[in-house]
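Following: one structure in structure tokens, then a few remarks.
== chain A ==
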Amino acid sequence: MFSWLKARSPESRQARSGVRDRWGGWASVALILAVILVPPALIRGQREPMRFDDRHLRQLQTLQPEYVFVGSSTLLSRIDPARIGTLRPGTHAYLLGEVGSMSALWYLWVKNSLLPSGVRPKVLFIHFRDTELTDPIDETGSVVGQEKIARNRVGDERLFDRVMGYHKGVIGRLREGLLRLYPIQETWRKSGLWLIDGIGFFAASPEYRVYLRKRLFGSDPITSDEAAEVVAERGRFKARLAGEIFSSANQRVLKGKGGLTGGADERLDFSARLEHAFLPELVRLGKEVAARVIFVRMEPRPPMDDSSLTESGAMGDYQAALRGYLAREGVELHDFNDERAFKFDMYLDGGHIKPEFRSFYTERFVERLSEAFR
Partner candidate 1 sequence: MIFHSLDFLLFFLFVLAVYWQLGRRAQNLFLLGMSYFFYGYVHPWFLYLIFASTVVDYFCGLTIARHPEKKRFVLWFSIVSNLTFLCYFKYFGFFVDNVAELLHLLGLPSFTNTLDIFLPVGISFYTFQSMSYIIDVYAGRLKARENFFEFALFVVFFPQLVAGPIERAITFLPQIEKERSISATDVRDALFLLVWGFFKKLVIADNVAYIANKLFALEETTFALAWTGVFAFGVQVYADFSAYTDIAHASARLIGFKLSPNFNHPFIAASPAEFWKRWHISLSSYIQDYIFLPLYFRFRTRGVRYAVEKGLLITFFLIGLWHGAGWNFILFGIYHGMLVIVYDRCKVVTPIGIRENPWMRPFQILLMFSLANVGFLLFRESEMDYILRHLTLSPLAATGELQWRAACFLFGQALFFSLPLWIHTAYAHMGHRLIPAESWFRTFLQVMVSAAMFLAILVARGDSEEFIYFQF
Partner candidate 2 sequence: MSHAPHDARMFKVLSGVLGKSVEEVARLAERQEPHGESFWDSLQHINIILGLEAEFGIRFELLEAVDLKTVPLIRAKLAVLVR
């Protein structure tokens, strides 16, 4: 019945046998491939030592905070620890947060920084968006993500590796394999960025152009002071760019619909995701370390007319299942999706609050959860 599928025309046979006959041509293709692919694999480069970064641990020990917040950049844009200090005098708050982090890193922070610090906060707040409690990976598959993990893990992380291994899948493993095959992706990346910055600085700074000319073509040697001054000036310029031109106060509010509330066609099976999530460990460690654990679901930006956002049915079911799970575990969940105090104009984008409204947000947060801040 399917014999026609196997039928090969004389031309096609000829084409394939033609391919085999011209071994010289194929050898040249193999040689070209080797010249392109092999040399970068031979460059190992100087890998920066990836040690555990104890910054959070030390700061927690110094501050001894009563309130600890865990989350990503969306948390950092919302909560001002200094404002909490003024609203509740005599208390301290600490943000265990980093841009682009998700529950994989939150778990590592609580386990490797908060728990060993000896700090026992009154309340541990864990801020998340939509499905982040069961989605451990964001950029953790990238070079930057891997650096973050390396800075926060300690020795044998069996549970961590098991959960991450599940989420990595074939593609994640392939990506890791490529990183091992081409370590220059990691070891040369900073040099690449430094070079690109240097090109911009060359265009922006007449002094740098003079310095480079002297360094490359001058007869007098460059003194170490001169070199240090150039590096320092470059740093100052970059800091001014970040602090003045590209400060968050000078960012446009991008118009558009509100934040994401989950795609309508996405399958959001909470119990299936829970089996491969850090959430159970996060809950267990949270209860061990803090007197009270509160999960906070952060709201996305509302639509331009500040009307309420509609949530997809799948997301509604997921949130109901999450709420049920957390209730069974004896921890609280506060969902800010029904909060009406935060208007469209207060947001920088779909998920972040503008810096000038951070204090206001913190006040409203403390007011709404006043009982937790007693």
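Regarding candidate selection, all candidates are chains of the complex that A comes from, given by their letters.
A few remarks follow.
Note that in this section a contact is a pair of C-beta atoms (placed from the backbone, for glycine too) under 8 Å apart; a residue touches a chain by one contact, two chains touch by 3 or more; residues count from 1.
This is a predicted model, so every value here is computed, not measured.
Here chain A touches just one chain among 1 or 2 in this complex, the one numbered 1.
Across the complex, chain A meets candidate 1 through its residues 4-9, 11-12, 14-16, 18-19, 22, 25-26, 28-29, 32-33, 35-37, 39-40, 170-171, 174-175, 178, 182, 184-185, 188-189, 191-192, 195-196, 199-205, 237, 240-241, 244-246, 249-252, 254-255, 257, 263-265, 303, 305, 307, 310.
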